[in-house]
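As you look at this complex, bear in mind that one protein chain is not there, while each of the others sits in place.
On to subunit A.
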Amino acid sequence: MFALNPNSRQASRAAWVALHYSNYHGASPSGLRALRHVMKVSAKMIADVGVKYYLQFATEDYISGQETGNCFATVLYQKKSKPEVNIKCARTQDQKQIQEEDRRVFQYLRHQTKPITANKIPDSHGNIEHALLPVWALAVAGSSHIMLDKSKENVGYFLAQIRTAKQWIRKDGAVEFEYTILLHKTPTQEMDLCYMNVLWSLHQVLTAKYICASESHQLDDGSGQEFGSAAETLHKKGGNFLQGLSASHTRSMGKLCAQPEAAITFPSKPRYSKRE
């Protein structure tokens, strides 16, 4: 076990992994947290398994920035699977208040007569319309699942932007949104374009299903044709991508591919293999 610098990149990355876990499994778009700063951190190598971080960190409300108390967490980075997280947070906010807020947001979304659709949240200038804050919060919750899955000791993610959001009105009373989102990846600086479907039943579950452009071709140096570099390239071989998704989602993927800016390329034959 060795103590680490709480100011280090590793420390804040690990804290965020713990928060991704909490933000997703908390199933509460009104109770999302962001990292303020790490107070204490140490790590332990576990032979044949990975590295385990022990953290104490201060948090704030993701939307408002208000202080929301400290958390204790362990994050186990494993070689072949996603990080394993245990997290316990002291709650400075009134739990009832958060639940009430969730209920209010849920009802607001559920009672839309016309499905909400939106582009670019935040917009280029960082603005989010007040009415779209719940749509953003839902995406933060859902994308935390993706970011948790993909995070590694030396690879971190942030939700950079929601490109498109589209609500699907459901008969069973749950709230469903389909998103295309950009995840900013460090240190490679790539923008990973992901399609995500979020399903939310109040006080029960919040689940996200997703597929990202980078998944169809993984290279160690993160050199897949991801959004930032490949925006002008055209949609190719979308068929591979759509395997395993339901019909309704296939329909959306078709629309996704039609938008040039949201184009995903699936270089199953790497273009650059000849030059490497």
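As a working rule, contacts are C-beta pairs under 8 Å (C-beta built on N, C-alpha and C of every residue); 3 or more make two chains touch, one makes a residue touch a chain; residues count from 1.
In this text, contacts and distances are computed from a predicted model.
K.L.:
When you check the chain that is not on display against UniProt, which of "AP complex subunit sigma", "Phenylalanine--tRNA ligase beta subunit", "Carboxypeptidase A1" or "Proteasome subunit alpha type" does it turn out to be?
P.N.:
Options "AP complex subunit sigma", "Phenylalanine--tRNA ligase beta subunit", "Carboxypeptidase A1" or "Proteasome subunit alpha type" narrow down to "Carboxypeptidase A1" for the missing chain.
K.L.:
Looking at A:Gln66, A:Gln97, A:Gln112 or A:Gln189, which residue reaches the missing chain?
P.N.:
Of all options in A:Gln66, A:Gln97, A:Gln112 or A:Gln189, contact with the hidden chain holds for A:Gln189.
K.L.:
May I ask which residue of A:Asn7, A:Gln66 or A:Thr117 touches the chain that does not appear here?
P.N.:
Residue touching the absent chain, from the options given: A:Asn7.
K.L.:
At which residues does subunit A meet the chain that is not included here?
P.N.:
Its contact residues with the unshown chain are 7-9, 16, 34-37, 62, 122-127, 154, 158, 160-161, 182, 184, 186-191, 221-233, 261, 271-272, 275-276.
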